[in-house]
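First, the structure itself, so that you have it in front of you.
Coming up: chain A.
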Amino acid sequence: MARKGEIVIDEGTCLGCGYCELFCPKECIEISKEKFNPLGYPLAVFSRPEDCNACGSCVIMCPQFAIEAYLLVNKGKGKEIS
Partner candidate 1 sequence: MIKEWVCGKPRLWRDRPTALPFCPGCQHSVGVRTVLETIEELGLEGKTIFLGGGGCVYPIPTMLDLDGMQCPQGRASSIGSALKRIHGREAIIIVYQDDNDGLAVGTEPLIHAALRGDPVTVIMANNASYGSTGWQMAPAGNQIIPPEMEKPNPSIPINIIELLAEFEGVSYLARGTVSSPEDFEDTKRYVRTAIQKQIAGAGFNLVEILLACPTRWHLTPRESLKWIREEMAGKLPLGEFKGGGGI
Partner candidate 2 sequence: MVEIMEGNHALGWGALDAGCDAYCSYPVTPQNEVVEWFAREFPPRGKIFLQSTSEIESSFLCMGFVAGGARTMTSTASPGWGLYPEGMSHIVAAELPLVVALLMRGGPGQGTTRHSQMDYTSATSPGGQGGYRNIVLAPYSCQECYDFVQLAFYLSEKYRNPVILLAEPNVTRVLEQMERRPLTFEYPPDKKWALKGKARHSDGKSRLLTSGYGLTSTEEHPSYLSYLKHLHDKFEQMRASEVRYEQYEIEDARVVLVAYGYTARVSREVIKQARAEGIKAGLIRPLTLWPFPGEPIRKKAEEGAKFLVVEDNLGEIGGLSDDVRLAVAGRAEISLVTALDRHNPGEGGSIYPGKVLEKLKGISQ
């Protein structure tokens, strides 16, 4: 049974450095060529959510603390879902 994860990237603080894209082991994150944050930096986007397992690599490498990672679990059972 695989862990199913999800990340949320704060667009107001992401400065597009690319560490999250570099270190995601499942290639779920991309630095966009079209989306920019209000300060003008290219944004990191959660482009391939299907393979995310909430490993937290992107979270700890982000210099802006812009990413929060979540695990999606069955309601009430606390079991991981596939």
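Quick note on the criterion: a residue touches a chain if its C-beta (ideal position, glycine included) is under 8 Å from a C-beta of that chain, and two chains touch if they have at least 3 such contacts; residues count from 1.
Selection criteria: all candidates are chains of the complex that A comes from, given by their letters.
As the structure is a computational prediction, the values presented were derived from the model and not from experiment.
**Student:** So chain A is shown by itself and the numbered options are 1 or 2; which of them touches it within this complex?
**Tutor:** It is candidate 1 that touches chain A.
**Student:** What residues on chain A touch candidate 1, complex-wise?
**Tutor:** On the chain A side, the touching residues are 5-6, 12-13, 15-19, 22-23, 39, 41, 54-57, 59-65, 67-75, 81.
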